[in-house]
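One protein chain omitted, others in place.
Moving on, here comes subunit A:
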Amino acid sequence: MSDVDSGPLRAPKPKAGTCIKCKTRPSTVVLRHVQYCKDCFLFATTGKFRSAFGKSAISNTTGHKAMVAFSGGPSSRALLHLMKGFQHVGSHQSGQKRLFDELVICHIDETAAFNGSSTLDMARVVVDTEYPDFTFHGQLIEDIYEDEALSSIDKKEKLRQLFAQAGSLTAKEDLLWHIKMHLLVKAAQKLGCTRLILGDSATRIAIKVISFTAKGRGYSLPLEIGGDIHGLYPNLVILRPLKDMLAKEIAIYDHSQGLLNSLVPATNFSTMAPPTASIDRATEEFIVGLDRDFPSTVSTIVRTASKLKLASSMNGQSRCALCHMPIQSGSKDWKQRITVQSTQCTRDSAPGTLTVPENILCYACQTDLSESEGWSRLADDASPSTQLEEFRSLGYPTLLTQDDMHQRIKDFLLDD
């Protein structure tokens, strides 16, 4: 290729010295080549957290009930603690009120998908003992099926079957994430929360930028990593206040605040899996390794992604039945033209007139679903409502309502 092949410069090894902020205490923490003492590090971290709520902090907090997603991992553990500090500091300031009216901590127990032992009680204990001002909300992943007729055992079995036929580990991991997102959104809406706070760190966001790109999720990427996302779900804003903090920064914070012994152990599909097992695992390995050699990797990726905007073609109507992201029209046709499957396909006209009905799924979810056993049986020319029916019958959850579907079918018929 003819472009200039220059990578970022390697960082020099920092020497031990004094804190750059107070210039008196010895440094104990090195971050982005800058040395801090513990106190100044904590001060900087809480300051960064507060500023992440940004200029819109007041409109984002006051009068709003917020839900914090708490998996119990290092990031969400730090998030919980920082939220407590955020609420606490606010209440001591005179005059204006600048905090959330109420905080609900939502933990999703995913163990039904893996046959693990429940994490619900551990999460509840952390919240009840250390953050008594917050409301705990536990959620079992199998409750994605709201059918009253199904017993708890039935629901677990249904979920296991869904994952068993879902295809590759990449598709399973995506599916798990979509289900968790559905549960968080549903729980937030049911409990009257208008803010959903997620614990994605800069490192996690950088990994998502690359893995989502690799999975064909570029169209919706700005919506999936943004720090302040409006309009994706009705009456619910998604916030990511840790988006400027590195995983290392968060680990140091957890350590310095004594939070490490109250983490909830994670079980998932790729625990112990080799880096070649899924796109998420490979990307994590790649980014973490690259960041070790070139320490600006994560921040550069995050900066690149922050310059992406929503596509001008995006409209609010066509949402993916699985991930709820906007569907880019024409992407199915795009792929068919460059992945010829038969010797009969000889259409010589330019694209524009669709030959196949648009899928009810976005490009990335189509790719995931094409690996599943049930979905591949469904005829390509099925109508969107038939597709949605089949989709539900396979056990996939969806946030799409029948109204959404009518809207979609109407659109499809009107479009030349």
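Operating definition for what follows: a residue touches a chain if its C-beta (ideal position, glycine included) is under 8 Å from a C-beta of that chain, and two chains touch if they have at least 3 such contacts; residues count from 1.
Here is the rule we go by: contacts and distances are computed from a predicted model.
Undergrad: One chain of this complex is missing from the view, so tell me which of "Glutathione reductase", "Probable electron transfer flavoprotein subunit beta", "Cytoplasmic tRNA 2-thiolation protein 1" or "Glycosylphosphatidylinositol anchor biosynthesis protein 11" is its UniProt name.
TA: "Cytoplasmic tRNA 2-thiolation protein 1"
Undergrad: Would you mind spotting which of A:25, A:48 or A:335 touches the chain that isn't drawn?
TA: A:335
Undergrad: One chain is left out of this view; which of A:278, A:318 or A:359 touches it in the full complex?
TA: With A:278, A:318 or A:359 as choices, the missing chain is touched by A:278.
Undergrad: Out of A:301, A:322, A:360 or A:399, which residue would touch the omitted chain in the full complex?
TA: Candidates A:301, A:322, A:360 or A:399; residue touching the omitted chain: A:301.
Undergrad: If the hidden chain were put back, which residues of subunit A would touch it?
TA: Subunit A touches the chain not shown through residues 1-8, 168, 170, 209-210, 212-219, 221, 275-279, 282-283, 286, 290, 294, 297, 300-301, 303-305, 307-312, 328, 331, 334-335, 337-343, 345-346, 348, 350-351, 363-364, 367.
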